[in-house]
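Sharing a structure here in C-alpha cells format.
One protein chain is absent from this view; the other protein chains keep their places.
Up next, chain A:
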Amino acid sequence: MKSLAVFSKGRLLPISRLPELFTRPASASGPFGVMVRKEVADHIRSWRFIVLLSLIGLTFLGSMYVSLSNIRAVVANPDDTDRFYLYLKFLTITDGTLPPFHVFMNFLGPLLGISLGFDAINAEQNNGTLTRLMAQPVYRDNLLLAKFASALLVVSYLFAALALLLVGAGMLTTGVGIEPEEILRIISFVGLNIVYVGFWLSLSILLSVRFRQTSTSALTAIGIWLFFTVFYSIGVNLAVKAFLPDPAYVLPHDAIRYNNLVLNLLRLAPGQLYTDATTTLLMPSVRSLGPLTIEQMAGAIPTPLPFRESLLIVWPQVSGLLAATVVCFALAYASFMRREIRG
C-alpha cells in the first residue's frame, strides 16, 4: 500500500523528483494497469473506505482485546485439543461480550464488498465519465475487470495487514513462536475472507451494471445480503417444519439424511459457506460439517486434524463461493459488453 500512496501523491509532483522505484511507465502496464491504479487511489482516498476501514479495525481490536484477556484460561484448559494453536485461538475465543472476529467478518465482509462495488459502473454513467472513458482506445472488459481487481486488491491488503497485526500483537504479548501449521491456516483464512468479500463485490458490480441508479443497486445488494443472513435460514426452518417429519419419530438413519438435506439447503447462502469454512480452518479439531454417527466416531482420537485434511473438508465450500463469484462476474460481463454506452 505504501507504493500506492506514494504514487497518488506523486501525481502532483514532477515525475523526475520521484525515486526510480515508483516511476514504472504506465504504457508498460497498459490501460488495465492505469485503470487499476486510478481505482485503487480512488478507493483509498474515499470516505466510504475510511469509514469501513475504521469499522473493521475497531472490530478487530475489540475481538483481539477480548481474546487476549481470555487466552490464559483457554490455553490452560486440558480438555481443549486445539489449545496449542495459540494464534488460531486469538481469532476464535470469546468470553461472550463480543463475538469472535470471523463471526464479525461474516457480517462486515458483505458490507465491505457491497460498498466497494455498488456504484462501480452506474456512478461513472451518471457522472458522464463512462462515455468519455469508453471513447478511449480501451477494451470494455478492462474497465469491469479493473473495478473488480482494484477493490479486491485493497481488500487483500487490508486482510493481510490485519493478519500480520494479529501475529505481531500475539508475539509481543505472549512471546510464543508461531507454528507453520498456524501460518498456513491463517493464510487460508485471509484467502477465504478475500474470496467471500470478492463474491459480494462481484454481485454488487453486477447490480451496478444492471441498475442505472446507485441507490437502487446499493439497496438491492443490501436486500440480498439481509435476505441471506436473516430470512433465508428462517425460511428453510419453516419449510423443514412443514415438509419433513419430526426427527423424534424417524429412524436415526433417516434423521441424518434429513439433517444433511437441511444443511445443504442452508449452504446455498454464502454466509453459511463462509461460516463452515472458517470454523474448520480456525478450529483444527472440527472433523465434519455434518452430523456424525457413533459408529463413525468410534475409535477416533480427539486430536486436531492436519491442515490438509481441514482444507479438504472446506474445499467444496471454497469452490462454491468461487463459483458464485465467477457467475456474478460473468453475468455482469455479459450485460455490459454489448450494451449501448450513452451518457
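One rule holds for everything that comes next: a contact is a pair of C-beta atoms (placed from the backbone, for glycine too) under 8 Å apart; a residue touches a chain by one contact, two chains touch by 3 or more; residues count from 1.
The rule is simple: contacts and distances are computed from a predicted model.
Novice: Can you pick, from "Secreted protein", "ABC transporter ATP-binding protein", "Imidazole glycerol phosphate synthase subunit HisH" or "Ferredoxin", the UniProt name of the chain not shown?
Specialist: "ABC transporter ATP-binding protein"
Novice: Would you mind spotting which of A:Pro31, A:Gly191, A:Pro247 or A:Pro316 touches the chain that isn't drawn?
Specialist: A:Pro31
Novice: Just one of A:Thr129, A:Thr173, A:Asn237 or A:Ser319 touches the chain that is missing; which is it?
Specialist: Answering carefully, the residue with contact to the hidden chain is A:Thr129.
Novice: State which residues belonging to chain A touch the missing partner chain.
Specialist: 11-12, 14-15, 23-27, 30-31, 34-35, 38, 42, 45-46, 127-129, 131-139, 338, 340-343
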